[in-house]
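This is the structure I have questions about; it appears just below.
Note that this complex is displayed minus one protein chain, with the remaining chains in position.
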Amino acid sequence: MTGNDVLGAEIQLDIYRRAALLKANDERSRKVITTGRLVMPYYSYRGQEIIPSALCANLTDDDYLVTIYRGIHDMLAKGMPLKKLWAEIAGRVDGTCKGKGGPMHLTYPARGIMVTTGIVGSSMPIANGLAWGAQMAENSRVAVATFGDGASNIGAFHESLNLAAVWKLPVIFVCQNNHYAEHTTYEKATAARQISDRGHGYQMPGVRVDGNDPTAMYHAAREAVERARAGEGPTLIEAMTFRFHGHVFGDADGYMDKAQKAEAIANDPVPRFRQKLIEDGIASEDELAAIEADVARQIDEAVDFALASAFPEISELTTDVYGAMA
Amino acid sequence: MTGNDVLGAEIQLDIYRRAALLKANDERSRKVITTGRLVMPYYSYRGQEIIPSALCANLTDDDYLVTIYRGIHDMLAKGMPLKKLWAEIAGRVDGTCKGKGGPMHLTYPARGIMVTTGIVGSSMPIANGLAWGAQMAENSRVAVATFGDGASNIGAFHESLNLAAVWKLPVIFVCQNNHYAEHTTYEKATAARQISDRGHGYQMPGVRVDGNDPTAMYHAAREAVERARAGEGPTLIEAMTFRFHGHVFGDADGYMDKAQKAEAIANDPVPRFRQKLIEDGIASEDELAAIEADVARQIDEAVDFALASAFPEISELTTDVYGAMA
Amino acid sequence: MSDTDTKAKPVMIMQAINAAMADAMTDDDAVVVLGEDVADPEEGGVVGVTKGLSSRFGEKRVRSTPISEQAIIGAAIGASLVGFKPIAEIMLMNFTTVAMDMIVNHAAKLRFMSGGQTHVPIVIRTMTGTGMSSGGQHCDFLESWFAHTAGMKVVAPSNPADAYGLMRSAIDDPDPVLFIENLPIYWQKGEAPEPGHRVPLGKAHVAKQGSDVTIVSYSGTLLQALAAVEAMDAAGVSAEIVDLRTISPWDEETVLASVRKTGRLLIAHEAVTKHGVGAEIAATVSSELFRELKAPVSRLGAPYAPVPFSKPLEDAYAPKAAGIAEAAISLCK
Partner (left out) sequence: MSDTDTKAKPVMIMQAINAAMADAMTDDDAVVVLGEDVADPEEGGVVGVTKGLSSRFGEKRVRSTPISEQAIIGAAIGASLVGFKPIAEIMLMNFTTVAMDMIVNHAAKLRFMSGGQTHVPIVIRTMTGTGMSSGGQHCDFLESWFAHTAGMKVVAPSNPADAYGLMRSAIDDPDPVLFIENLPIYWQKGEAPEPGHRVPLGKAHVAKQGSDVTIVSYSGTLLQALAAVEAMDAAGVSAEIVDLRTISPWDEETVLASVRKTGRLLIAHEAVTKHGVGAEIAATVSSELFRELKAPVSRLGAPYAPVPFSKPLEDAYAPKAAGIAEAAISLCK
């Protein structure tokens, strides 16, 4: 299979199912916040759904993911259960982390979601460690670190890529280049012509791909996963995308280029993909509407579940600091 | 002038004068330690003399240098006075830093020697700041950061090169690639085919040069200095060389490849350069011998001066922590 | 914000900090600002504390940076060695963790290691504070690390006038100063600072006189202590409240004088109690006033745990007025 091959219908629908869930979940999250039902710093990923959807179509539950504050799309694509997600971001005891982690620190090892970090760049060194574990255990799992364009300028990026390449770790560095790091544009902060160029300094394949194109993204991820499983080492993927909202939901996004943003929204990758599925005869309008209805129902249930869940006991304040001492 | 042009006699002699000083000073340092007259961790730079000698022939006293624990060659080439140097490494009050800094923290602003650091990689972020100062002051000074091959794998390297490139700072990153980082070979620690390749990821000229060849090194430095002074931004120079001794003087260098080391020593760049100066008729044996005798005398005087200097008062323990508070 | 209107009406802490930077930049061309998003095309920071500065002084003097905290502090250090007075922003205090080498091994030590030949007049602005639902990695108080680091000064204002005056002094100071801003109280209003006013570093302020117990605090927790006055008064406890303002070097004289008077000391801060700044103050006062103390020195800080996300847990994490009142009252029993 080469990078241009058309994907099978099943794979395309798999990707769409994830993307539809992600998009609907972001919309619901913003609505729940806007209406004051939940209070939290929310980093909208609207516009970036295709990347993890196509990526995770290549992963199993056993593969590892380390993601970031803007990472709920990554987690959902990787199989995070909606109810546990919503309960966590609502700070409830039924959340994955009993409400103690919150939206920036979701963890769910049962689906390989090992760490979510709020520190720029810090997904990468830890993903290396997971990959090193897989390498030592010879279990052919791969680890994925996702991060943003801005994160490619911090020290941890460099140390991680070098170590991964020297040790030939089964790790994939997925940079979701959405043009902005908080309020700063790519150009103002990043000297590289493109981030994928940096792979060269580590003799690592550096691939730039349209992250909003499910086929291209799927193939790029597939190659990287195959390389990793075959023991051929890491890959740097720069997936081009765009962030439809401000850095943190609610910020006045006056620093964003209006025209560029309008164009990106006009090219919203999820409806575009939907359209194409119908045009290509992969799925009918009804089938897709059914997927979306199913997703909406699941989210409804999750929100209700979360808001009905109890807050943790105050005694949880000092538990889980240490385990039982040896 | 292009990279292959023969250097004028004056420049060649300037470089040789520095190199002869550096070589003799390293030899004396090791002797003084071996005979127990001084106790300190000593990081021999023997074999690497040509790099700073040719580099500093392109700099003025106003240009800035940030160097590292293995950096006495850099400082001497930049004009560090011998007596103050020796008094400092002897921990005496007449040292540049009153004996409080020592061999890893020599500072001498009068010759632009602004910081010497013992932390791998940390010369670079600070050199950027000096260059930023020069840029803001529009005084056309340049800043040089020197560091080793091993340092090219630490986060500070990456952050520094990116910032320097984005801000077009007048800074030169001089990597002295001596094949080893402590006991670890280049290959075992570094994924890059060559360190200069990493410049690409910052759209920065990355130049690999034989650091033991005075002409090549001089031209590489010259171009970088001209670029910096012209406001065209930073350069990464990878100067290939070899460390004749163990990481710290006195370590059993069993981890070093014997044949490689023997070959490097057989090609000792300083006598090789000397030989060539005579062959090319740039200087006579007598002239060079005179330079060397002069250097030896200066070092004699410096060692005597240092050992005759007093230790600082114990009260110095708590001075220079804060200046006069505002 | 111009000199005249800062005088006219109460201002918020963040405005006072902004005004201090603007006034310092007006007075001294050597003052420059750098950090992530600090320039106006990037909206003067995520909270807008540096808003207006680059428009007024140019992007040459107010520079947005990549996300590269080591490079930010390194750039500040280097520029400070050659005559500039950089104000470097590390957006949140937890992100100092990626720049500790530059701060601790370099900024704090260069004066000493160079035998006084060089010095590092930089201000590192950083914000933190619980109460914004940001979870375990965005609101730690780590001031004791820096107070333990010889060569650093550490400052933490609790009101606009002090914020202005301490910032001006921090910029004037010839050595590195960590300037801790409390995010949740940025919008707190107070008396406008006199333009040009300096609050000296190393001097505490008795925010309220009292006779039964001394409460030493700083930053946001100081406001909690003030809010506890009513409950303490109701219980018949007269508290003297000392705003430390400078955490390192701290004003032993003022604190000791107050405790000498009251005989009792409670130290309250948002940082984890264990090995927090309160430990140093408690150890010093317990020793210095060994025979004068009427009760053991008491410390109130966060529990030994990371900051939790869940709202009720987060609310219970850092000391609040009620807890402070309770601790002070029980100390006087």
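The chains carry the letters A, B and C, assigned in the order they are written, with residues numbered from 1 in each.
What we mean here is this: a residue touches a chain if its C-beta (ideal position, glycine included) is under 8 Å from a C-beta of that chain, and two chains touch if they have at least 3 such contacts.
Note that the coordinates shown come from a computational prediction; the quantities given were computed from them, not determined experimentally.
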Candidates A:Arg18, A:His105 or A:Arg274 - the one touching the absent chain: A:His105
Contact residue for the chain not shown (choose from C:Asn94, C:Gln117, C:Ser133 or C:Ser258): C:Asn94
Residue among C:Ile87, C:Ala108 or C:Val155 touching the omitted chain: C:Ala108
Among A:Tyr16, A:Tyr64, A:Trp86 or A:Phe242, residue touching the chain not depicted: A:Tyr64
Of B:Arg37, B:Lys188 or B:Arg297, which one is in contact with the hidden chain? B:Lys188
Which parts of chain C face the unshown chain closely enough to count as touching? 70, 94-98, 100-101, 103-105, 108-109, 112-113, 135-137, 142, 144-145, 147-151, 248, 271-272, 274-280, 282-283, 286-288, 290, 293, 295-299, 303-306, 308
Residues from chain A at the interface with the omitted partner, ascending: 64, 66, 95-101, 105, 107-109, 114-115, 117-119, 122, 124-134, 136-137, 143, 155-156, 159-160, 162-163, 166-167, 319-326
With the missing chain put back, which residues of chain B would touch it? List them for me. 39-41, 91-92, 97-105, 117-121, 150-151, 153-156, 181-184, 188-190, 247-248, 251-252, 254-255, 311-312, 314, 316-318, 321
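Convention: only the chains that are shown with their structure count from here on.
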Please indicate which chain is farthest from chain C, where distance is taken between mean Cα coordinates of the chains. B
Central subunit by CA centre of mass proxy: C
Return the distance between the CA-based centres of chain B and chain C, expressed in whole Å. 40
Roughly how far is chain A from chain B, going centre to centre by Cα mean, in whole Å? 45
Chain A and chain C have mean C-alpha positions lying a whole-number Å distance apart equal to 36
Residues within chain A bordering two or more other chains: 153-156, 188-190
For chain C, residues contacting two or more additional chains: 65-66, 68-70, 98
